[in-house]
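For this view, one protein chain was removed and the others were kept in their places.
This part shows chain A:
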Amino acid sequence: MKNEILRMDQVTTFQDGLTMLDHFNLHIFKGEIMGLVCLNENGKESLIRLIRQNAPIHYGRVYFDETLVNNYQHSPMTPNRVAVIEQKSRLVEDLTVSDNIFVLRRGVKKFVISRRVLNEQLRLFTSRLGIAVSGGDLVANLSRYEKCIVELLRALMMGEKLVVVRDISNSVSAADLINLHCLLRLFCLNGLSVLYICSHHEEAFKICDRISLMRDGKILKVLDRGEFLPENMLPFYSKSFDNLPKKEPVSRTGEEFLSFRDVRTETMDGMSFSVAKGECTVLLDIDNTVLRDIMALMNGSLKPESGEIIFCGASYTQRMARRAAANGVAFIDENPAKSMIFKDMSYLENLCFLIGEKQNRLPVGKRMKRHIEKEYAALVGNDIYEPNVKGLSLPSLYDLVYYRTVLGNPKIVFCMQPFAGADMYLRRHLIDLIGLMKRKGITVVMPSVNLADSMVIADRLILLKKGRFSQEYDRDEFYLFRSEGIIL
């Protein structure tokens, strides 16, 4: 008989009057990789918190390792043996791998620490698993993928029963994700169970044994491996995705609007690619090494060691890059709702910010503000009058960032991983927003480590490997790329 690690029966929780989990059911067995595809973000955070700690619930029961640990009558607030691996690492960067695995955990009695002994212990521990990790390396020097492995090893060492892997494809490259999936399988063979949370069913199909679909904190369906077919997912997606914007043909003039010519930095090894005017291009970095450098080169915080960047027919120097907005280059960061909103400014002030910056005139004049307010009220509704943006919904915040960018009238926009961490509805909304930029004739570049829904909107895909250009696919060749099995 299979050993049950986690069982949540009819769990219902509320927060600030909102239902977070609604008669939620979830069963995870020992050694199993259970997928949880979240169609929206509602309830995801509450669920993870509840799995980690037995916090109060309004209805239902939670069993962990076949023991009743939480129910609606009594919630002891005790922690469960659960590790969470997500975009942000939970390791201590300034300590070594072996310190993180052996020293930083509860119940370590040894006072004097010998580095040699720790490294030897780690070697024995990892060789049993068939993994080679250097215990003396500083965690700060590891890639996100390597940190994931250290976190997994640590979970195993600490005797955790369940590992929650949350939206990891946003931070781990496509190539590393395949390795990570193999490793998760290996750890499951060693008795660990995994709850694999992601927003895209195609990603979950590749690794999970079973998949639960969640929307608004409620499980809609549980799929067994035999049912892992896109058709089974269609009823849940079609409403949002059946009215996708029609892809208009891109008239490629052959003119290079932006081009990198043999650019070298610490991570780039002779990068060369070009982007045509008005097209939407995905830069897919298979190794997750150069994306930050591309952004840094474009915003002037990094100077190429050699090579040249050509923008609008002229050399794009570091001096020009430092005045990127004035030169028609705009940026939208990953998770812009967190990083690109001025929380103490009103909606209108936020919206007008780029214009003011571009004209070197802050604050923007009242007449212009009134004009913008009138124009955008038709698009964003009453949000435009919001004195405080803190209370706005996530799609409204994304609207604000994208409309602000469009208002700045840029020639090219770099959208860093636009779909990262976005649920299905937000992804659909983002497709519209990027489509709007395209219709305005703005060139869009999307540096990504994961394709998510980029293919729906992209005209071209440029593959970057080992710090340099590897391959490019036009829209009508996308199926070739899909067949290589790298797409997630």
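Criterion: contacts are C-beta pairs under 8 Å (C-beta built on N, C-alpha and C of every residue); 3 or more make two chains touch, one makes a residue touch a chain; residues count from 1.
Throughout what follows, contacts and distances are computed from a predicted model.
Asks: When one chain of this assembly is omitted, its UniProt record names it as which of these: "NADH-quinone oxidoreductase subunit K", "Ribose import permease protein RbsC", "Carbohydrate ABC transporter membrane protein 1 (CUT1 family)" or "Sigma-70 family RNA polymerase sigma factor"?
Replies: UniProt lists the chain left out of the view as "Ribose import permease protein RbsC".
Asks: Which one touches the absent chain: A:105, A:303 or A:440?
Replies: Per the contact definition at the top, the residue touching the missing chain is A:105.
Asks: Which candidate, A:183, A:204, A:354 or A:457, sits in contact with the chain we can't see?
Replies: In the full complex, the listed residue that touches the missing chain is A:183.
Asks: Considering the whole complex, which of A:138, A:222, A:325 or A:455 touches the chain not shown?
Replies: In the full complex, the listed residue that touches the missing chain is A:138.
Asks: Tell me where the left-out chain touches chain A, residue by residue.
Replies: So the residues of chain A touching the unseen chain are 89-95, 99-100, 103-108, 110-114, 129-134, 137-138, 140-141, 143, 145-146, 149, 176, 179, 182-183, 185-186, 189, 266-269, 287, 289-290, 466-468.
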